[in-house]
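Data first, discussion second: the structure below is written as C-alpha cells.
One chain of protein is taken out of this complex; the other chains stay put.
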Amino acid sequence: MNAKERNTDVFFLPLIAIVLGLALGAVIMLLGGYDPIAAYRALLNKAFGSMYNFGETIRQITPLILTGLAVAFAFRTGLFNIGAEGQFLVGSLASLYVGVEWTFLPTVLHAAAAVAAGALAGAFWGALVGYAKAKRGVHEVITSIMLNWIALFFVNYMVKTFFLPAGQQRSVAVAETSYLNIPFVTELFSNARLSFGFVIALLCAVFFHYYLFRTKGGFELRAVGFNRHAAQYAGMNVNGGIVRAMAISGAFAGIAGAVEVLGVFHYQSVLTVSPGYGFQGIAVAMIGGTAAFGTVLGAVLMGILTFGAAGMKFGANVPPELVNIVIALIIFFLAASGIIKPVTRWFRARKQRKEAA
Amino acid sequence: MAQTPNFVVEMIGITKRFPGIVANDDIHLRVKKGSIHALLGENGAGKSTLMNILFGLYQPDEGEIRINEKPVAITNPNVAGELGIGMVHQHFMLVHNFTVTENIMLGAEKTKNGIQLDQRKAAEEVRALSQKYGLAVDPDALIEDISVGQQQRVEILKTLYRGADILIFDEPTAVLTPQEIQELLAIMKSLVASGKTIILITHKLKEIMQVCDTVTIIRRGKVVDSLPVAGSNPDELAEKMVGREVSFQVQKKDTVYTETMLEARNVTLADDRGVKALDGLSFELRAGEIFGIAGVDGNGQKELVEVLTGLSKPTGGEVLLKGKPIAGASPRSISEAGVGYIPEDRHKRGLVLDFDIGENMALKDYYAPKFLKSGLLQYGRIYEKARELIRQFDVRTPDERTKARALSGGNQQKIIIAREVDANPDVLIAAQPTRGLDVGAIEFIHRRLVEQRDQGKAVLLISLELEEIMSLSDRIGVIYEGKLVGIVEPSKTDEKELGLMMAGANAKEGAAR
Amino acid sequence: MSGWDIGSDLIHITLVYATALMFGALGGLWSERSGVVNIAIEGMMTIGAFTGAVVTYFAGSPWIGFIAAAVAGAIFALPHAVASVTYKADQTISGVALNFLAVGLGLYLTKLIFDGQGQSPNLASGGTSLMIAKVQIPFLSDIPFFGHAFFEAYPTTYIVLALMLVTWYILFKTPWGLRIRAVGEHPKAADTAGVNVYLVRYMAVLTSGAFAAMGGATLALTTTASFSHSTVAGQGYIALAALIFGKWHPIGAVAAAAFFGVVTAVKFLLPYIGLGHVPLDIISMLPYALTLIVLVSFIGRATAPLASGVPYEKGSR
Partner (left out) sequence: ACGGGNAEQPADETPAAEQPAAETPAAETPAAEQPAKSDIKIGMVTDFGGVNDNSFNQSAWEGLKAFGDASGIEYNYLQSAQDSDYIPNLNQFVQEGWDLIWGIGFLLQDAMLEVANQNPDAKFAIIDGVVDAPNVASVTFKEHEGAFLVGVVAGLMTESNKIGFVGGIDIPVIQRFEAGFREGIKAVNPDAEVIENYTGSFAAADQGKAAAATMYNQGADIIFHAAGATGDGVFNEAQEQKAAGKNVWVIGVDKDQSITFGNEITLTSMMKRVDQAMQTVSQSLVDGSFTPGIVNLGIAENGVGLPENNPNVPADVLAKVQEFSDKIKNGEIVVPETPVE
C-alpha cells in the first residue's frame, strides 16, 4: 500500500463503515417489519427538521465532543479513560457551585469562572485515577469505574445537602450571569438550548490537537503513552505524565459537565443514573480515530443519531434503540476495518478501470 | 539417487516478498545430513525469513522444499515438527512465567487419564534429555529466574523433546557469554555426532570457522556463494557478505588520560528484600579512555547503568560526575550534566517505536530552545536536524518521518547513536551497543565509540562480547556479583583469564583500587 | 435482631448479589487469559439477561432459558473474536462496539417481540413463577448461621462456584489451560510450539461470552424477573473491575466479586444495625469507595497477561 492509498483509506474507511452501519440497520428494520426509509427520514427530520431541532442537535453534540476528546486524549497517552462519566458529573457540580454562589462576578467573567471550575473539578477527578495508577499501580479502568459511581452519589449528596430547594429533585438555578446561552442565538434557534459551550468544545478540539502534537508537554505525553521506559530514560517524568494526561482528559469531561449545567439546564438534577455521556464519549473517540477533528465528526454523527432516534420512534414507530445497533456496527467496522477493506479495494479497482477506459 | 550426497534439506528457488521488499530472491540451499551449515549475511539479508519458511511460519511465494529428498509443504510449525525440524529462535520463544518443563511440553503435552497434565513424566523426560546431551537445567525452575544461557538450553531441549533431527539456530550466541558460547558450540558438535543436522545463523565469523562444515552467504535476499568452511577465512567471508572489505582492526590513537570524569565509590543497590544487585562497586572513568566492563549477564551491569543514568537511586555509596555527586539525581539532570547513554535494549529504553525518526532523534532535547518557539515545537527544525543526522550517520531510511518501528535493528541502533553522540556528552555509556548487528554495522559503531574517546570524551563500554571489550577498551573492569573483582589492561590479559574472573574465580590482585 | 442473624443474612444476600458478578468476572478471565481484552462483559451479560428472560418466558423453564443464554452469549461473542483475532482490531474498540450492540439489540428485540414494551414480561407474575428457585440443601441448611448463609441459595451460585473450580482446573492443570495461558503471555512462543493461537483465542472468547451471559441470565432469572434496560446496568463493568482486582486468577476474581457483593449487601442491612439514617447517597457510595480504598492501600499493582490487548499477527515480530 502506498502513502496515497493509505490517505484515501483514512478518509474512505469511516465513510464506508458509516454507510454499511446504516445499511445493516435498515436491513434489521426490514426484518422487524419496519420501514427503514421512513425511519431514517424521520431521524433526519428530527435532527434537522426545524431550527429548534437543529439547535437541540447541536446541544446534544456538544458534550459528546468534549467527552469524546477526554477519552481520545487519554487513549493517545496510553490510558483508557472509562471514567469520563464521573469527571463529567463532578464538573457539573463545581460549575453549579460557582454559578450559584459567585454572584459577585460580572456576566462573562462569571460564566468563565464557572466553566473553569468544571474543568478543574474534572481534572482533579481524572488526576485521582492517574495518581492511583502512577503511584500505586492500580489499573485505571477499575479506578475509573469506581470513581464514576462515587461521583454519581457524591454529586447527588452535595446537591441535596447544599443546593436543593424544598420539595425539588434538582438544585437551585445558577445565576443568569453564568449562563452560556447567547440570547440572540437562542432566539434564532427558537429556544433550543444550544450555547457558547459548542464553541468551547470546538476550541477544546483545537487545543487537543495543538497541545498533543505541537507542544513539549504533548510530546512528552505521547512518548509516555507509547513507551514509558524510553520516556523515563529520556528524562521525562513518567508518573507526572500519567497524572497530567488524566487531568487534562478529565478537564475535557469536566467542561462537558459545566456546559450542561450552564448552557442547558441551568441547574443540576439529582440523578438516578449517570447521563451516559462518558460512555458515549468512548464510542465517539473510537469513531473519530482518537484524533481531534475525527472526534468532532464522531460526535456530530453520534449526536445526530441519538437525538434523531426519538424522531424515528415517533415517525416510523421504530424503537429508538435501533441507533445503538447502528452505532455499534459503525464502531465494529472501524475496529475490524479488515472486514471492509475488500470494499475499498473494489472501489479502487473500479476507479482505476474507469480511469483506464 | 543413491550416488548423490545425502541432503536432508533442500530449498529450491525460494522467493518471499514482503510489501516493498523481496526478502528471499530465488534462494537455493542444500544441507547435508549430519553437518553444521552456516547462514551468513548482513542485517536484513533474509536469513531469518528463509528459516522461518523452513519452519512453517511463513509460506514462500515461489519455490520448493524437500526434506529427505521428498517434496513437502510446510504449512505450519506443526508440520515442521512432524518432519523433524526444530528451531531455536533469535528472540527466545519462552513464556517467562512458565516453568522449564511447561515451556518444553507446550504444544506437545503429556497427560495422565487423558485430561490432566502430567508434569512429572514430562520433567523426567526433560531430565533424561538434558543428561543425554549435556544440557543442564532445572526442569522446575521458572524461566524468568534462570539465566539467558539456560533459557537457550530450554529452547534446544524443546526441539529435542519433539524429536527434531534438523535443528535451526537463529543467532544463538548473540546473548551468551564466552563460556556459554563455547559450551553451546560443544553441544552442537555432540548433537551432530548423534546424527542431527544443524543450520546455524550467526554474525560471528569465528564461530563459523570453529564448528561449521559449509557456509551459505546471503546478500539482499540473494545467495552470493555457498562454500566449504575449510579453506576459507573470515576476511573472505566478510567481504562476500558485505560486498566490500571489512576491517576488524580497530584503529586507535594512543591513550591520553586526563581528568577523572565519572567516579563510583562503594555503590550499593539493594532491592526491597535486601538482596544486593550492586555491592560496594567502585571505579574511575577518565577522559580519553574507553573503560570496558566485562561480566556474565546478570551480575549487576543493568543495575549499574540504571544508577549511573539516574533511573534508580543507589542505597549506598556515591557517584561523582566531574566531582559533583549525582547519585539519585533525575535522569534529565544527569543527561544535562553531560552523560549520554546507549541502552542495551533499544526497543525498550532506546526508542519510541511509534514515533518517527525525527521525533526519536529529538527525544532528549525536544525542549531545548532551538526546537521551541513561544511554547510550540518547531517540527521544521526537528526534521531538519534529523535529516542532517541521517546523512551523517548513514541511517538507511526512506525519510525522516518514517516510524522507527519500520527500520532494521542496525538502523534503529544508528538512530540512538546519532542522538547520543550528537548531544556531545562528556561521558558516554554504551551498553551492548552492537548486540545482534552484522559486521558492517558493528564496524561503524565501533568507529564512533573510538572517535568519542579520541576527542577526549570518556566512554564506559558494557558488553558481554569479550572480543568487543578486548579490542576497544583501554582498561577492563570485570564485574561479578555486583562488585568489580578486577581491573586489567587488555594488553596484559587474555580472554581465558577474563573468562575465569567473570566466573568469580580468584580475582586478580590490584583490583578494585 | 441478633448480630448473628444479620451476619448470616449478610452472607446470604452477598451470595445472591455476587453470583452474576462472579460469572461475569470468570467470563472476562477466559478471554483475557488468552490475550483478548474483554470490556464487553457488560454487553455479554446484557445479551444473557435478554435471552434468559425471553426464552424462559416462551419455553416455560428457567433452565432452558439459562442454557439458551449461555449459547447466545457464545454466539454474541463471536464478532469480538472475529474482530480481535482474525481482523486484529483494537480489542477495546471492538468491546465498546459490542456493549452498544447488546443494549441496542436486547431492547430492540424486546420491543419487537413484546409489542413495543421496553421490558419483558415479569417471570414471577400471575401466580406461577418461572424463576429459578432457591434450594435448601437438606440438613446443611438447618445448621444455625451457616445454614441460611451458605446452604440456602440459588443453584446458580453453586454453579458459578463449580465453574470457578472447573476454570481453575482447566487453566492450571490441563493442556488446554497451558495453551491458553501461553497464548495470553507470549502467543508467538505458543505458535512456534505448534499451538493454534487463533483457535485458542476463538474458543476462549466464545467461552467468555457463554460465562458472562450466564451471569446476565442469573440476574434475570433470580433477581429482576425480567429483562429491561436496567437489568445489567453497569454490573458488567463491576465484573471487569473484579477480574482486575482478583489479578486474573479464577479464585481471586470470584473472591473480588464476593467482596463487591458484601459491600453492596451491607447497604441493605444498615437499618438493622442502627445506621438507617445515614444518607442514602453515602450508603450507595460505600461499595465503590471501599473498593477504591482497598485497591489503593493494599492491593496495588496487578499485571495483566502480557499479551492481552495485542492482536497476534502470524509472522510479525
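Lettered A, B and C in written order, each chain numbered from 1.
The definition used in the following text is that a residue touches a chain if its C-beta (ideal position, glycine included) is under 8 Å from a C-beta of that chain, and two chains touch if they have at least 3 such contacts.
Quick caveat: nothing in here was measured; it's all calculated off a predicted structure.
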Since one chain is left out of the picture, which of the remaining chains does it touch in the full complex? A, C
Touching the absent chain when the full complex is considered, from A:110, A:193, A:228 or A:244: A:193
Which chain C residues touch the hidden chain? 1, 5-6, 9, 12-13, 16-17, 57, 114-115, 117-119, 121-122, 124-127, 129, 131, 133-134, 136, 148, 219, 223-226, 228-231, 233, 264-265, 268-269, 271-272, 276, 280-281, 284
It is residues of chain A that touch the chain not shown, namely 46, 50, 52-53, 56, 59-60, 167, 169-170, 191, 193, 260, 264-265, 267, 269-273, 275-276, 306-307, 309-311, 313-314, 320
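Criterion: only the chains that are shown with their structure count from here on.
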Return the chain pair with more inter-chain C-beta contacts, choosing between B-C and A-C. A-C
I'd like to verify one number: the distance from the centre of chain B to the centre of chain C, where each centre is the average of its C-alpha atoms, in whole angstrom. 45
Taking the mean of the C-alpha atoms as each chain's centre, how many Å separate chain A from chain C? 28
Counting only residues that touch at least two other chains, what does the list for chain B look like? none
Which residues of chain B touch chain A once you look at their complex with the stated criterion? 19, 309, 311, 330-333, 335-336, 341, 343, 348-355, 359, 363-364, 366-367, 372, 375-377, 379
Any idea which chain C residues touch chain B in the complex? 173-175, 177-179, 181-182, 185-186, 188-195, 306, 314-315, 317
Chain C contact footprint on chain A (complex, rising order): 28, 32-33, 80, 82, 132, 136-139, 141-143, 145-147, 149-150, 153-154, 156-157, 160-161, 273, 279, 282-283, 286, 317, 319, 321-329, 331-332, 334-339
